[in-house]
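Mind having a look at this structure? Questions to follow.
All protein chains but one are shown at their positions in the complex.
For clarity, chains are labelled A and B in written order, and residue numbers in each chain start from 1.
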Amino acid sequence: MKLLKNFLPFLIGIPILWGIQLISPPHIAIILVNVGVNIILAVSLNVVNGFTGQFSIGHAGFMAAGAYTTAKITLALQDTLLPGLSPWLSTQTIFLMALVAGMLLSGTMGLLVGMPSLRLRGDYLAIVTLGFNEIIRVFIENIRWLGGATGLSGVPPYTTLVWVGLGAIATISMARRLVSSTHGRALLAIREDEIAAEAMGVNTTKYKIRAFVISSAFAGLGGGLLGHYILLVTPKTFTFIKSMEVVGMVVLGGMGSISGSIISATLLTVLLEGLRGLDQYRMVMYALLLVILMLTRPTGLFGTHEIWDVLSRYFPKRKAVQKA
Amino acid sequence: MKSVIKTEPVLEGKEVTMQFGGLKAVSHFNLVMRPNELVGMIGPNGAGKTTVFNMITGVYTPTSGEIFLDGKPIHGLKPHRICHQGIARTFQNIRLFKELTALDNVRIACHTHSSSQWWQALLLTSGHFAEETRITRHAEEFLNVLGLSHRRDHLAKNLPYGEQRRLEIARALATQPKLLCLDEPAAGMNTSEKVALMELIRKIRDDFDLTILLIEHDMRLVMGVSERLLVLDHGVTISEGTPEMVRRDPKVIEAYLGLEEAVK
Partner (left out) sequence: MSEFLQHLVNGISLGTIYALIALGYTMVYGVLKLINFAHGDVYMVGAFGGFYLAHLLGVNDSPSLPKTLVVFVGSMLICGTLGFLIERLAYRPLRYRPRLTALITAIGISFLLEFGFQLPRWSFMPFDFPPGPTPRFFPELFPRTIWFNIGEVSISNYDALALGVAILFMVGLEFIIYRTKFGVAMRAVSFDPNIAGLMGIPVDRIISGTFILGSVLASVAALLVSISRPRIDPIMGLMPGLKAFVAAVFGGIGNVPGAMVGGLILGLSEEFVAGYMLSSFRDAIAFAILILVLLFRPEGLFGRITTEKV
């Protein structure tokens, strides 16, 4: 029973995603995959920027860590057949393992970056994470084993809409479960008042680092999935520009709102897809969006509210109805 | 004197000093609190009362001196460690988690005694659900004690002032402390509210078997509720004893009313 509840979103998700994958034409599929990856990135960044109230703008660095790890593993094992498995199942298993490895490594990077920088106040953290983002890129460009500035090419095309969809479901479930637990509430407490949180027994440094590690790990998942879709992993994909796109999504949706992040990630991805011809204006629009949003509606679309909280007010659960 | 009191002290401060640059905010402060005592700390503005609280709860590390809780040194520990050891506090300028509900405010404080691990929350283990239910029930009890059950799902920032102060006490109690430090819990209340609050504080002390250290501005109020008083002025303890003794102490009168009044 317990196990079922745990995997229910995935079990429902697989056939639906499979259906969508079958019926959607290639150019729609591309957009949907991008939407999925951006949901993973925005929701995971929201764990740090929204729930915990810290402000990281170096998400792309952790994406890079995940993307390179995953790609290195699948490139090394693409001709390997796991014993006792069909070729299809074998590649899928390898991909899953590679993604998990990517998450572990990007999570570790998150730990290394977070430990010194999360002792700092929010505004320092922003610059430090941006700096780390660039350092990770500089290092990758200098390591020949990782392909240097040209990166890794010939990455096997493992990412499908189903994979991305499952990744998004995993990320959203993680965020929802976290925020409704006592650990998630500790993060919210840090956002609301760090001194009071500390006085109520919350080890604020530990919790901030933990949020950062979880968030980085899922950024790594997003990076791994992206790399196996565009079949290329280069340092240029993971500059601060990518980080800023994700920040834009989180801020627009509302810092602290999972559904806000989902909706704004979808909206922005689809909108920008429509603006393909005006590529140069893309980042200018992001920048303008941030400034105008802050001046007019700093809480974003949803603030800290969730769509499902509003829905449950109109469609009360059966238990509540019985009581009435 | 010493032989009369047999029980071990809950809190003991020895020669605690806090220096900010050239300013000695508190100097050579001594304090012994026995189990179940309700001690009031009074003194004019800037006397160093809140600084004493901040040192006890770990916000500041004393420049010199030692603080013991149940005989164990706690000076220099981080605030969250001290909270785990059993000291809880409220804040003079209310510091609730404003955008969270009253229930969540208290549930966060219950976190101190939670055994659940973060991966359990992500994997939805049965232990996690049991723990969440226990925490919620627990938090509801504390809301009830402070008469805030009807505010369970209201955002903390939307509560009236007096209820915000009570919510802070509920939150502090939820950490299950041995020692509760209340920093001007009655500030901003009217007289009848204040009297009711003091009654409540005394009741909490008895029901939860607590030791309470209370900062209060209103001298009459604090005299009614405390067994023992401590008077601070310019960072120095100028008087200590029963409310009666303190009331007659000329040094206290001088600190409160100024020298001329005392001479008269």
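Please note the rule applied: contacts are C-beta pairs under 8 Å (C-beta built on N, C-alpha and C of every residue); 3 or more make two chains touch, one makes a residue touch a chain.
Note that the structure is predicted; figures quoted are calculated from it, not measured.
Across B:50, B:164 or B:211, the residue that sits in touch with the chain not pictured is B:50.
When you scan A:128, A:162 or A:175 for touch with the missing chain, the hit is A:128.
Summary of contacts with the chain left out: across A:195, A:270 or A:311, the touching residue is A:195.
From the set B:59, B:155, B:196 or B:253, the residue in touch with the chain omitted from the display is B:59, counting the whole complex. Residues 53, 55, 57, 116-117, 119-120, 122-124, 126-128, 130-132, 134-135, 138-139, 142, 195, 240, 244, 247, 251, 280-281, 283-284, 286-291, 294-295, 298 of chain A touch the missing chain (whole complex, contact as defined above).
Basically, only the chains that are shown with their structure count from here on.
By the touch criterion given at the top, residues 57, 59, 78-80, 83-84, 88-89, 91, 95-100, 104, 107-112, 114, 116, 118, 121-126, 128, 131-132, 135, 171-172, 175 of chain B touch chain A in their complex. For chain A in complex with chain B, the touching residues are 2, 5-6, 174, 177-178, 181-186, 188-189, 192-193, 195-204, 210, 304.
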